[in-house]
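Before anything else, here's the structure in question.
A protein chain is absent from this complex, but the other protein chains hold their places.
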Amino acid sequence: MSQAKVPVWVNVGLIPFINIVLAFLVSGLVFVAIGQNPIEAAGYLVYGAFGYDEGVGYTLYYATNFIFTGLAVSIAFKAGLFNIGGEGQAYIGGLGVGLVCLSLDHSMPFIVIMPLAIIAAALFGAAWAYVPAYLQAKRGSHIVITTIMFNFIASSLMVYLMVNWLKEKSGMAPNSRTFEENAWMPYLHNMLSPLGIDIGDSPLNGAFILALICCVLVWALIWHTRWGYQLRTLGTNPTAAKYAGIDTAKVTIWVMLISGGLAGFVGINEIMGVNHSLLLNFTAGYGFAGIAVSLMGRNHPIGIVLAAVLFGALYQGGAELAFEIPTITPEVVVVIQGLVILFSGALEHMFKGRIEGFFIRRAAAQEK
Amino acid sequence: MFDTLIIMLDATLRVSTPLILAALAGLYAERSGIVDIGLEGKILGSAFAAAAGAAVFGSAWIGLACGVLASIVLALIHGFACITHRGDHIVSGVAINTIVAGLTVTLGLDWFGMGGQTPTLSGDQRFTEITLPFADALRDVPVIGQIYSNLLSGHNIIVYLAFLMVPATYWIIYKTRFGLRLRAVGENPHAVDTAGISVAWIRYRALIVCGILCGIAGAYLSTAHNAGFLKDMSAGKGYMALAALIFGKWRPVPVLFACLLFGFLDAVAVRLQGVVIPGMGEVPVQLIEVLPYVLTVLLLAGFIGKAVAPKAVGRPYVKERA
Amino acid sequence: ADKPAVVYDQAGKFDKSFNEGVYDGIMKYTKESGVKVREFEPKNEAQVEQGLRRLAKRGYSPIVAVGFTMTSSVQKVAKDFPNIHFTLIDSVVDLPNVESIVFKEHEGSFLVGALAAMKSKTGTVGFIGGMDIPLVRKFGCGFEQGVKYVAPNDTVIQNMTGSTGAAFNDPTKGSELAKSQFSQGADVVFAAAGGTGIGVYQAAADAGHYAIGVDSNQNHLHPGVMLSSMVKRVDQAAYNTFKEAAAGEWKPGLQVLGLAEDGVDWALDDNNKSLVSADMEAKLADIKAKIISGDIKVHDYMSDSTCNY
């Protein structure tokens, strides 16, 4: 009854909005604390993120990663699972992409490599999610802890592989050789220029389109298939899922495989799209940021796209900001990201009760 | 051989000290029902505050105080989110870790202008090694003397403190009123509430203790083990401590041994680099680095015993019909 | 107009060693000429290229790129901006608008190796490298040759901190490695490990042994402990680049700086004067002269990826 009287827009619009505003207000205080004018800083940030073609390109390039990891976190969340392992899954997904590109770029055309790389990203990412998923489903091991552990294991594994097996012999750093160009995901500015559309040079590439396709697929999967129905049942009421004869172990494992696969697509954007070689640490915290993105996007693909663009803007704008004001480091963006997680995640109930109370009272008053 | 062993164990003590402190910190939090993956952030925040405080005021002790204070503040934020506003413990922990990772560098750059580091500490700005009485005299006595002088003596005060915290924690948890209530609140907060005790207040106190211990751990990193703060210097120790806490099944003494094991593996990893073991070839250090995590996963999977967490851990306490 | 710029690598400009050397050179140039140098510290791979591109677009020239990690980005951006001058330190890009500056680290390391052997009482000295890459092995190999040149029977313990970039910034591990080497009898350690060195020097200070710094002159960090530093004059390289550019004398191509060019050297100043006897100083001067003249041939690890000399 109580929910019925609170308009929908309050829960999906007003409350998240207030939370984000609060996060930004506190971020503003951080700027004040380090002696910067927050308004001016915000100006650079917005200009850097949206002020010119190239900036927009960078924003969307970062957003691509956030869409993948945000979707990954949120689909698991829909099934009641907290996947903190996006970082590791993205890392291993990238490994899969790299292996495909390295082994086929001399012999195969792009049209063959691309689908194989996408499949490899999904399979490798999924494989990395499989063990925690299996242990959760069959042995009840807490998936939060196991996925954290698997992040560390992924990072050691990658170092081992890069240093001992995949490193380019002649180079210094543990990077693989650069792929041949037929294993590069085309840049969007290159794809669009034949059509006479000119967007600035940026790392934005075909992976962005893949990300949008993933959004649609995830949306349809969750809300319009029987499998999605089972997943949502499991996520909201595991006992009811058992009652309904849903094989919860199977759903748990599958949803984590999908989650891991989505995270693995970060590898398409980073390895195939931008770096064009396999290297260490390319995930750069995108997996963890996915948690913030999915919280902010209320676990809905549309929300996730919006949140991902916001985070992309923060990253790109933050780089611009650090470029213009050298006494600011781009890490300030990490602070903002953390504050967003705090206010729209951990403190989501802070105002909820009061705001809902307000609308309930108002509705009650109107009834009389 | 014996000498090498002593050296490794000596390093083990140093490396496991922050783990022990952080794992005990986690023990207080989780025994009270609060999941704390924010250990990492608290260690990092304290390491920064301690180094900054020591650099500015010229005293390691003031640094320690700053570190502990910073860590308590972070613990209270966690409490505010999880206890007062019934937020998700994991989300709050992730948030704190993220905020601290960014804030330390941002403030560091603003205050010291050295790329987010603090100035290098020296002299009184650091905790230095203490030589135990007669350590020099006994150095040449075989075995016992060696152990005493080379292994037990010559650590800084925080190392000794960390090891003292283990029996102290045991005593607090099992022999005091606070401990009884702490254990109860992690198992069944309703029972505590109806016994006329404030659930929130016990949990806040547990988090404050957690903050203090993490604060000491962080100060150890930047003002004792090292000489200054570096970006991301906690390097996963908080997560490692969490793993040790699970490995030790939320009990002080087993947790100590888990930390020592992890510390030992770390010490071995440092020294095994490039060492060729006959018949096996060169051991990849990554394999040893990864062992604590693999062991924890195996434990959680029930392959090496069962880890049963406090029953109410991670669940926000709401007064409602059970 | 004179619009110089610099892009540091991800260790940041206050790494107390390599990047900081460049920073010192810039300070010197700015003080002398009054021209401010635009600085940028990227935080991830994508920002390296983005930063270079942005600076180039805004017409900054020359742009100094610090460190081998910039190689591929410089390659790409320099191709797109043929009118902008790039100077790449520590790596080589063969383009008409790129100047590449590399150093003969093995020669400088040879000198400090010889010094370490002279100073050591135990006959055991240590080398602690940062990331395990050929460039760092080059330091270690030169150091070992120097030690053996003075005392053929001395032992050189060599350790690397790790295999990733983090190994250049891990003082905790540095200090653990140093302690381990001390316990194996080493009484002088040479760290070629960037920020990791800080931990090594601290451990030496705590244990009452000697340490040798790297890249910049680090003698001031622990006077009385720092026996010397193997300086790599990146500061000079950066300074010269800006100076030449201002005078219109900037040239593309490869520059290899060794002892002869003052590109590498050992540092002697007030901080370590008391540790180096006149005799040692003379002996080192002699060795240096011999290396320059070619009488002593120092093997370069990177020439064949081995340390067989």
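Going in written order, the chains are labelled A, B and C, and every chain counts its residues from 1.
In the analysis below, a residue touches a chain if its C-beta (ideal position, glycine included) is under 8 Å from a C-beta of that chain, and two chains touch if they have at least 3 such contacts.
Keep in mind that, in the parts below, contacts and distances are computed from a predicted model.
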Complex member absent from the view - protein name from UniProt, among "Branched-chain amino acid transport system permease protein", "Nucleoside ABC transporter ATP-binding protein", "Dihydroorotate dehydrogenase B (NAD(+)), electron transfer subunit" or "HypC/HybG/HupF family hydrogenase formation chaperone": "Nucleoside ABC transporter ATP-binding protein"
Where the missing chain makes contact, among the chains that are shown: A, B
Residue touching the undisplayed chain, where the options are B:I147, B:A162 or B:A184: B:A184
Hidden-chain contact residue, picked from the options A:L25, A:V112, A:I197 or A:A220: A:A220
Touching residues on subunit A - with respect to the absent chain: 1-5, 220, 224-226, 229-230, 232-233, 236-237, 239-240, 242-247, 357, 360, 364
Interface residues of subunit B (partner: the chain not displayed): 175-181, 183-184, 187-188, 190-198, 311, 319, 321-322
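In this text, only the chains that are shown with their structure count from here on.
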Centre distance in Å when subunit B and subunit C are each reduced to the mean of their C-alpha atoms: 36
Centre distance in Å when subunit A and subunit B are each reduced to the mean of their C-alpha atoms: 30
Centroid distance [mean C-alpha coordinates] between subunit C and subunit A, Å: 39
For subunit B, residues contacting two or more additional chains: 113, 116
Residues of subunit C whose C-beta touches two or more other chains: 41
In the complex, subunit A residues that touch subunit B: 30, 33-35, 82, 84, 131-132, 135, 139, 141-142, 144-146, 148-150, 152-153, 156-157, 159-160, 164, 288, 291-292, 295, 327-329, 331-339, 341-342, 345-350
Subunit B-touching residues of subunit C, taken from the complex the two chains share: 12-16, 41, 159-160, 162, 169-173, 175-177, 179-180, 183, 195, 198-199, 202, 205-206, 221-222
In the complex, subunit B residues that touch subunit C: 3, 7, 10-11, 14-15, 113-117, 120, 122, 128-129, 221, 225-228, 230-231, 233, 235, 267, 270-271, 273-274, 285
